[in-house]
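Right, I'll just put the structure down here and ask away after.
Excluded from the complex is one protein chain; the other protein chains are retained at their positions.
Residue numbering begins at 1 within each chain, and the chains themselves are lettered A and B in the order written.
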Amino acid sequence: MTAGTLPRGRRRGRSHGWRRSLARHGASWLGLAAVLGAWQLTAIALDKTVFPTFSRSISVVGQLLTGSVLTGDIVPSVIRALTGFCISAVLGVLVGLTLGYVRWLGEYCSAFINFLRSVPSPLLIPLAIAFLGLGAKMVIAVIVSAAVWPVIINAFDAARRIEPLYLDVARICGLRGFALFRRVLLPATLPDIFAGLRIALSISLAVLVVAEILGASTGIGYFIQNAEQTFAVPQTYAGVIILACLGWLFDTVFLVLERRLLAWERGLSGGLRV
Amino acid sequence: MGVVIGLWTVITGSGAVSTDNIPTVAAVVRGAAGSWQDLLSSLGATLETWALGLAIATVAGVTLGLLVGLSQWADSATDVIVRMMRPLPSLALIPLAILVAGLGVKMTSGLVAFAAFWPVFINTRYAVRQIEPRLLDSGRAVGLGRWGLIRRVVIPATAPTIATGVRISVGLAIVVTVSVELVVGTGGLGGYVLAAEQSGATGQMYAGVVVGGILGWALNLLFLAAARALMPWQAVVGRGLG
Partner (left out) sequence: MSDTCPSPAQVTAGLAAHGPALLEVSGLCKSLPIADGTVLEVSRDITFTLRAGEFMSIVGPSGAGKTTLLRTVSGLIQPDRGSVMHRGQAVRQVPSWLSIVFQEYNKSLFPWLTVRKNVMLAVHSQPKAEARQRMAEALNLVGLYDFADHYPWELSGGMQQRVALARAMASHPELLMMDEPFASVDALTRAHLENMVQRLWAEAGFAALLVTHDIGEAVYLSDRVLALSSRPSTVLAEILVDLPRPRDRATRALPRFYELCNQVLSYIENPEEREPAAAPHHPSACSPAGTSRPDLSCHRKVVVRDD
């Protein structure tokens, strides 16, 4: 038996790929730099108070990050967003997988769920305020009400489309109940669920901002709104920049985690990632 | 659905929950009926802003997406920008937009357009990159020139993915429109619900929310119907629950 492995998942020609991807990355950072440069120049040219230069905004960002704003606003916001996200994740996965796996239940609930998720989530904010007053609890509730949907939908889809052969093999090996869930259902649907989670993460951040604008007295959203209303222009821009960076940070960390957990999936799909 | 309405009536009827917070179905209907002109005009305002913003975003998104997708260096150059803009909550830009462009329809539609642009642009760009090269080869073999190729191969091949992007934008645009209305406090469905909340008219508030839900749901259905009509060769399946 001398047959060796035919490595399918390995990349060939490592040295070439490395250089090419470096070039591609370089080009894209150049693109970003070009946009920022354009910002700087237009700002200088227009010379309007409502359009500060990029450099000015960045310096304010530096001020904010080292000041009390960090702990007073940024950290609470991050905590709220992540809490809302985690709750949505757990809830979404449980509900979605159950509805997808138990056919009749899914069919029964699908019309209702379809309606619920069509409600534009910001519309629920006054509702949440009426229920929970102002503050963190309200914000988290609104986040969950918005971020849970992509998770449910993706989990539902994935559970529906699970490879029937996996289920057959599981039955043959005698896997039932919770063992079936943990060892077959969950891993098989995890890639799709992660795609939904990624969307949920960005929704969490977006809804966080609006919820805070309308109903909180601390937090990034509140900060940005406050700055806008007091015409503290550079601060407004700075706040938005911080938010953008947070969004980017969350997304990147998430992708890294995903790559770790789903290392096996890349081999299957050939690493098709957007 | 009927089950839900039934449950709702029972719960509120039994007095288990204070009717201040969760109104009865009857109260909601009464609230809607009582202010139906307001409700309708708010709906109209929201739809107007939404449609304008979405139209601009779709045209810009598809055009730029095609251009960028067809050119290798433009694609690489925009990579980081796309990765940065993707997770950026456009809702965070609301105060910024107010600052820069004041209040008014122009500002709202502008922001909606900006937010809705990205999903369409990203999807178009991605779709162009993913075109099966053999399709292009077949097109060239039949003698299609640059324009012919774009019109008869690129666009139909990328249409489904673009459609998915537009679908996301449809929902996103509504969310942004309503958010701006809520923050600014006037006009549209957002303004309606906010006013109802502030004056404690919970029936009206819920009515607004329900209308919002119906709106979102109806827009989605319309979109799917349009997609099916325009792309009969493709099974445009809604995400499972759809």
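Everything that follows uses one rule, which is that a residue touches a chain if its C-beta (ideal position, glycine included) is under 8 Å from a C-beta of that chain, and two chains touch if they have at least 3 such contacts.
Small disclaimer: the values here were computed from a predicted structure and weren't measured.
**Q** Which of the visible chains would the unseen chain be in contact with across the whole complex?
**A** Those shown chains that the absent chain touches are A.
**Q** Any idea which of A:F51, A:F115 or A:Y166 touches the chain not displayed?
**A** A:Y166
**Q** Name, in rising order, the residues on chain A that touch the hidden chain in the full complex.
**A** Counting over the whole complex, chain A touches the hidden chain at residues 1, 3, 5-9, 163, 165-166, 168-169, 171-175, 179, 183-184, 187-188, 190, 264-265, 267-268.
One rule holds for everything that comes next: only the chains that are shown with their structure count from here on.
**Q** So how far apart, in whole Å, are chain A and chain B when each is placed at the average of its C-alpha atoms?
**A** Computed from C-alpha means, the inter-chain centre distance equals 18 Å.
**Q** Across the complex, what residues on chain A touch chain B?
**A** For chain A paired with chain B, touching residues are 24-25, 27-32, 34-35, 50-51, 100, 110-127, 129-131, 152-154, 156-157, 160, 201-202, 205-210, 213-214, 220-221, 224-225, 227-229, 231, 233, 236-237, 239-240, 243-244, 247-248, 250-251, 274.
**Q** Inside the complex, what are the residues of chain B that reach chain A?
**A** Per the touch definition, chain B meets chain A at residues 1, 3-4, 21, 73, 76-81, 83-84, 86-96, 98-100, 122, 126, 171, 174-175, 178-179, 182-183, 189-190, 193-194, 196-197, 202, 205-206, 208-210, 212-217, 219-220, 239-242.
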